[in-house]
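Shown here: the complex without one of its protein chains, the others still in place.
Coming up: chain A.
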Amino acid sequence: MTTPRYLDVHVLQTVPFANLNRDDLGSPKSLVYGGVTRTRVSSQCWKRAVRLEVERAISDPAVRTRRVPAEVADRLLARGWSQEAAAAAGAQIAADAGKSGLKLDKGLTSVLLYLPTAALDALADLADAHREAIEATVGKKGAKGVLPSDQVAALLSERNGVINLFGRMLAELPGAGVDGVVQVAHAFTTHEVAPEIDFFTAVDDCLPEDAVGSGHMNSAEFSAGVFYRYASVDLAGLRDNLGGDGQMASDLTGEFLRAFVSSLPTGKQTSSAANTLPDLVHIAVRSDRPVSFAAAFEAPVRPENGLAVPSRRQLSHYAERLERLWGTSGVVRHGYASIEDKPLTGLGEAYDSFGELINDSVAATRSPA
């Protein structure tokens, strides 16, 4: 069985003096692993950066709003509907959402809906198709629903790329919940890190000439390190979320990988500009189960001509060892791209660029069937 089932992406990334993700005291988030303290960036933090990047890349925005009726009414007004009829259409959409409909409060749905912007246009089209029936309800209190409720529910449950990847929780419309298919682990440094306390002062520009000293002083915490980042895509789950559309699943997987490789959390970036790219990306398409390599760094990396070089070697060494124990029958394709000159023997085929690695890995996710 070599049907691609999971895609694992492993990244090593050097981040200089920065504080991408803070705790309640302003310190970089941390983690004890292998008995030593590391710097950590929470999965939620990095996932948000990835999600925003995917949204930009596929230019298929989603909106989270209670104003669906009003948004549809606005679209109908622009198509020459009367004010009353457009408002009635908005109310109809709420009343016809699924079996029991959604409650309206001053024109707002009782819950926030999360749907692709394109679905709002589709709802307006649906209203347009039932224009006469809707116009007949104007002025009638408690008018019966005239729109096909299953179609309205289907449109309100529409998904876009980001919803299909990361999931959605919607209680009021049965069937509108979407299970996310991307698993993202907390990123952590491959080595021990003690945060730096940066003492700083600020100059008061308008002091009298004889005044000395600073206008303000404080301290902030930062740290630097080589991060191990891991995420995994449930390929079958993604295809299911997309109603079996394999091409769309490939496209989204590619966008997710590009975003995961290139995006960075924005925390304190204006004061640190730690805008790095990964030193190494390893992608494995597997037919059996996801495999994280976090344990490669359970024994913390010690500096030896820096930390990035030994981190890359430790990852490769661990992957090789695990493969020997595990066998390679679960690997459909694996490869890596890295700034390392020397070959890393445990990570599959070597690629010249992240782009080629991603393209080939995505191609390998297409089921042979």
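Simple rule for what comes next: a residue touches a chain if its C-beta (ideal position, glycine included) is under 8 Å from a C-beta of that chain, and two chains touch if they have at least 3 such contacts; residues count from 1.
FYI, contacts and distances are computed from a predicted model.
Hidden from the displayed complex is a chain whose UniProt protein name, among "Phenylacetate-coenzyme A ligase", "Cysteine desulfurase", "Type I-E CRISPR-associated protein Cas5/CasD" or "ABC transporter permease", is "Type I-E CRISPR-associated protein Cas5/CasD". Across A:I58, A:L77, A:L112 or A:A133, the residue that sits in touch with the chain not pictured is A:L112. Contact with the chain that does not appear here is found for just one residue of A:E53, A:E192 or A:D234, A:D234. Contact with the omitted chain, checked across A:L31, A:L52, A:L77 or A:A136, is made by A:L31.
Seen across the whole complex, the unshown chain contacts chain A at 5-6, 23-24, 29, 31-35, 42-44, 66, 105, 108-112, 169, 171, 177, 179-180, 183-186, 188, 230, 232, 234, 237, 287-292, 294-295, 298-299, 321-322, 325-326.
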